[in-house]
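Note that one protein chain of the assembly has been removed; the remaining protein chains are unaltered in position.
The first chain written gets the first letter, and so on, giving A and B; residue counts start at 1 in each chain.
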Amino acid sequence: MTTARAGTPVRTRPNWLAGGFVTLWLVIVGVPIYTMISWSLQTRDDFLDHGPIALPRAITLENIAGVLDTGFVRYLLNTAIVTFSCVALTLLVAIPAAYAIVRSTSWISGFAFRIFLLGLAIPAQATIIPLYLIINRMQLYDSLTAIILPTVAFALPLAVLVLAGSLRDVSDELYDAMTVDGAGPFRIMWQLVVPMSRGSIAAVGTYSALGAWNQFLFPLILTVDPNLRVITLGLQSYRQEFQINLPGMMMAVLLTALPVFVLYLVARRWLIAGLAGLGSR
Amino acid sequence: MSTLPRRSFLGLVGAGVGAGLLGTSACGTDATGGSGGDSGKMSIWVLQEEAQNVAHRVALDAFNGRSDVTGELVSTSNDGYRDRLHTAMGSTNRPDVFYNWGGGSIRSYAREDLLVDLSPHLSDNPEWKDAFLPSVLDAGMIDGKYYGIPARGMQPIILFHNKAVFADEGIQPPTTWTELLSAVDRFKNNGIIPFALAGGDAWTELVWPEYLVDRIGGPEVFNAIAAGEAGAWGHPAVSQAITMITDLIDRGGFGDKYASVRWEGAGASTLIAQGRAAMHLMGSWEYTNQVTDQPEYAKKDQGFTAFPVVEDGQGDPKAIVGNPTNYFSVSKSSPNVDAAIQFLREEMASDAYIDAWLKAGDVPAVRNLEERMDKANDPAFVKLVYDMVADAPTFQLSWDQAVERNQAQPMLDALAQVFLGKLDAAGFVKANEDAA
Partner (left out) sequence: MVATVGAATGKGAGRTPARPRPRESARPATSRPSSWYLAPAALFFGFFAAFPLVLVVYLSFTSWEGIGDPTLVGVDNWVRLFGDSRVLDVIGTTLLLVVLGWATQTPIALLLGVWAAGQQRNRAILSSIFFLPLLLSTAAIALMFNRLFDPYFGLAAEFGPFQNILGTGPGALGAILFVTGWQFIPFHMLLYQAAARNIPKVLYQAALMDGASGFQQFRHITLPQLKNTVITSSTIMIVGSLTYFETILLLTNGGPGTATYTVPFEMYIRGFRSFEFGYASAIATVLVVVATAVSLVIVKFSGFTKMRSTLEGM
């Protein structure tokens, strides 16, 4: 987290090299985004007449209707369900695990720590074939649960390690003090561990939310019902829906970013702090 | 599967490929593993093509109005349809009714005993069976059994051209390979892309060897390949076809940027509609798409002819390639087998359904279509397709659907390399032989 503002590097004079570099990056980031927005506000005919770079002559919102009419809200809702469930489950499971890893004296906790470190290196994609088999045998195929369960499993290693890392900084005195007050491990977890690792919880929550929001392969393989499509798969179907309609396609892409954009506006600080929190400690 | 002789299109399917594979079909897995959730709903899987699905909705609305079971269309984009169908078929959540291409696309499901054998139902209802063109109905056979009912139009590959562009040059659409080459040179010199091609997707390139091999060597060449005969890829017709394709590429027949064009970006269709490209060798669905997406062009300038004759070739110039049609098959594990069969029986040859297809630009595989052709937007196109199929001595199913799945991908990969100029005829043959 970016608590200490004190550490800002001191600069004495303008750095032209840096300025040029930053401008170049602005162009690289900005041009595709500008193009996407500009295309999505045109009709297909206007777009074909005026080419990819021109400013839209007449702004139209018909592409929005085209996207909304074809399942967008449904897709978004599914993604929201998946994302929310994944974050909630991940935290629910990872917090006690991290607490046990840091505070338990049993050999099991050391062993678990080792396993979760190992888990960091497992590429989730490599397990899709057996997961398909397992999910099938569990009769979970073609359900949102089928996406949620493995997604949580693969979010756990990082979540547990990050949370454990921050818990190690909680001093023994605090634990002892609570014990003296007669608190058992559960109350300690609830009243000490959770508040003390709020920053890490935000980081883990943000990161697993982004992971769930981004899920593509699991939903692709483990669901088929269009009513269960998450937004990333919805985009894939828009690819066909708007086959020749580049502006319509771009509007679909743009609209998928909208919910996160709103979140970004509302909770920019928190979001950035959460993401940065992963690396800055 | 293999080339389908007109009258008995079907027999061959059973005879060649399926034989032997099906002997063990009963061994399979739990075909009972209840599917699709509640029994009041019937999922019907189709491709995600708005223009075409209008007709499916007509049939479904009519059916749902009468039946306790509600059919629901589940549409999946073309690219990825087979992947997803397969994962669903491997699960306990199989579609009740699903689109397929016959041949290799359902052979493994028939083998695992996942499909309803429709033969007895067809025999019990002769008027149902007789509604369809026998050659097309029979093309859906596997090992002598019917697993699919024609569900939409026939889809031969057609040489589309932009009439305005040809008129500007004062030339006619090519009828021979020589004419084709000279047209290519001419367009190229005038800055027009001779052939639009979405080369980012290799199946769009497959239409070239399909036609050329048939024109040069006749249907037996690919029949042998599909039947898995040793050395079948080594037939000189294959090498010659690939060499001709390479020549066409080197002449700039597809422009120089085709490898970046994706089918789903529809760059190829837009290029020809805008007159930036002159021709497009594509399935009849290209016509339907243009009618929906670029109606002005479709009405005014879209021209269509058969694939040219290759001089000295042994194939019949009337032979065609493509997809005889798409079929609807029924999952054995569906709780709605009866409703599904009822749906196929009552709707697949209904007047309303056929008219809806004709309106969309598709030519359904039913008998006596002549009487209804005037319902079509463009009777000339319907007549062309209908006559093409009716007159064709053989109708070769698209290669990637005809061969086993594990050979289709290597074949497409090798062809993509040919179109990138990285593989010559000998290399193409070798790559396919290695995979076979």
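The rule is short, and it goes like this: a residue touches a chain if its C-beta (ideal position, glycine included) is under 8 Å from a C-beta of that chain, and two chains touch if they have at least 3 such contacts.
What you see is a predicted model; the values in this text were computed from it and never measured.
When the full complex is taken into account, the listed residue touching the unshown chain is A:221, out of A:67, A:144 or A:221.
In the complete assembly, the contact with the undisplayed chain comes from B:257, out of B:66, B:257, B:300 or B:367.
Check B:157, B:192, B:271 or B:392 against the missing chain and you find that the one touching it is B:271. Residues 28-29, 82-83, 86-87, 89-90, 108-109, 112, 114, 199-202, 256-262, 265, 267, 270-271, 276, 405-406, 408-409, 413, 416-417, 420, 422 are the ones on subunit B that touch the missing chain. Where subunit A meets the missing chain, the touching residues are 1-2, 4-15, 18, 21-22, 25-26, 28-33, 35-36, 48, 51-53, 89, 92-94, 96-97, 99-106, 108-110, 112-134, 149-150, 152-154, 156-158, 160-162, 164-165, 168-169, 171-173, 175-176, 178-180, 183-185, 188-189, 210, 213-214, 216-217, 221, 231-233, 235-236, 239, 246, 249-250, 253, 256-257, 260-261, 264, 268, 272, 275-281.
We adopt the following convention: only the chains that are shown with their structure count from here on.
Subunit A and subunit B have centres, each the mean of its CA atoms, that are 41 Å apart. Those residues of subunit B that touch subunit A in the complex are listed here as 43, 48-50, 74-80, 84, 87-88, 90-93, 95, 264-266, 269-270, 274, 289, 293-294.
For subunit A in complex with subunit B, the touching residues are 48, 132, 136, 139, 141-142, 220-221, 224-226, 236-237, 239-241, 243-246.
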